[in-house]
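A protein chain is absent from this complex, but the other protein chains hold their places.
Each chain gets a letter, A, B and C, in the order it is written, and its residues are counted from 1.
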Amino acid sequence: MITIIAGTNRRNSTTLKIAQYYQELLQQKGITAEILDLALLPTDFAFSALYENNGKHPTFNMFREQITKFDKLLFIVPEYNGSFPGVLKTFIDGLEYPNALKGKKTALVGVSAGATGGVWALSHLTDILHYLNAEVLSIKVRLATIRSHFTEGKINTPLYNDLIQQQLDKLITF
Amino acid sequence: MITIIAGTNRRNSTTLKIAQYYQELLQQKGITAEILDLALLPTDFAFSALYENNGKHPTFNMFREQITKFDKLLFIVPEYNGSFPGVLKTFIDGLEYPNALKGKKTALVGVSAGATGGVWALSHLTDILHYLNAEVLSIKVRLATIRSHFTEGKINTPLYNDLIQQQLDKLITF
Amino acid sequence: MITIIAGTNRRNSTTLKIAQYYQELLQQKGITAEILDLALLPTDFAFSALYENNGKHPTFNMFREQITKFDKLLFIVPEYNGSFPGVLKTFIDGLEYPNALKGKKTALVGVSAGATGGVWALSHLTDILHYLNAEVLSIKVRLATIRSHFTEGKINTPLYNDLIQQQLDKLITF
Partner (left out) sequence: MITIIAGTNRRNSTTLKIAQYYQELLQQKGITAEILDLALLPTDFAFSALYENNGKHPTFNMFREQITKFDKLLFIVPEYNGSFPGVLKTFIDGLEYPNALKGKKTALVGVSAGATGGVWALSHLTDILHYLNAEVLSIKVRLATIRSHFTEGKINTPLYNDLIQQQLDKLITF
């Protein structure tokens, strides 16, 4: 049982579609995966669910429960401005501190329009997850120049699909 | 003329107070500094001012203008969860892409309750600022164990004050 | 069975002594650990064991075998110039490419005279180990202001010793 985090709040994002593609692939392996879509967060959660409101926002707490629910997390992370979306970090800043992610087993997927596949995003996110004592699989899939490689809801590049399969198999037995 | 960015939306934050302390120090040097306080952002800006709404939110646009206004920026950045606050990156994600920070001259200050003074935060933020072609001063002040060093609105540790003065003098002539 | 890498070639280094301390702690847990001391590398290995000489240097190959021998590696890494020692990376550059570290289970310990405990060193090394498909435990021990905390061959600070025990227990069952 795995929670897939679609790591942006952009509506109808490619990131969400890639999350759905991963969900399908996991289903084919007999694994249930649920998607946590940051686009569905309360729009003012950065204020209404953090700091003095931490843990007190009923809707945001449902997202927190989705994190608690399974011990495996798959992050699909687009590259914005040389890192991952701020909203993903704000989401993490709203979790129960300091133990919400402790002991979680995580895998990271970077997505970019350009050539890097989100190198910085995945490096920064690894620092944060390690800081919070979540384990991070070494195999990180970087889906670069995504517009050529993802069409009609599927990754169409065999090399990328091989990497994805390797990553999922590692995550399942992590 | 310098814009000081108080890099969290936590209300009454130490970060804001440190921003005010820097503002005073600059004033003593005859430099006008204005504070951009992320706590005053529209609470739903992560949704209402990004993506399809980019550039269309009148209140958020006033914050964008504060960034455009001066060519020097001083970031006061607390450490949250092994990096800087997500809201700071979300703010950057809402600026005019890709040129809002291009050519800006920036200086970074890390603030932490613990011993690191925000090492990761400043490293990640440097990656992002360089990606966006902003210049980043090499001298970064890391204010660690802040509760012992900042009392009654002032840094009381000579070593820290020396570093701050060096950094400000560099920023002024950057 | 664990190989402990003393991550500097400085003679009689504190790093080596800390490696020996870890070795003792492991022995008390009934675990055999062998130390790979970079100070014993052939002095010209950066030239005589890399590139066209990769894999052909009998003495250096004994160090490579020490890496192959066990599947768990513990890196003791001092902070030099805002990262780990260059010689440690050069050593990695001399290993069999690209699979020497693939699948290894690693734990990282940072050592610094100053306050950070090697934050940058451990972050950079994590990027490299992940790139080479080695797994890296999230719990990283950062031994800061080492001269106060390590005396007569032992860490004398209970907080540090607790972290070390937690890390070793995780590494043993990793």
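Worth pointing out:
To be clear about the criterion, a residue touches a chain if its C-beta (ideal position, glycine included) is under 8 Å from a C-beta of that chain, and two chains touch if they have at least 3 such contacts.
The structure displayed is predicted, hence computed values, not measured ones.
Here the chain not displayed is in touch, across the complete complex, with A, B, C.
When the omitted chain is restored, the residue from B:L41, B:V109 or B:A134 that touches it is B:A134. Within the complete assembly, residues 123, 126-127, 129-130, 132-140 of subunit B touch the chain that is not shown.
With the whole complex as reference, residues 115-117, 119-120, 123, 144 of subunit A touch the missing chain.
Although one chain is hidden here, its contacts on subunit C can still be listed: residues 9-11, 43-48, 50-52, 80-93, 97, 120, 124, 127-128, 130-132.
One rule holds for everything that comes next: only the chains that are shown with their structure count from here on.
Subunit B and subunit C have Cα centroids separated by 36 Å.
Centre-to-centre spacing of subunit A and subunit B amounts to 27 Å, using the average Cα coordinate of each chain.
Counting only residues that touch two or more partner chains, subunit A has 127, 130, 132.
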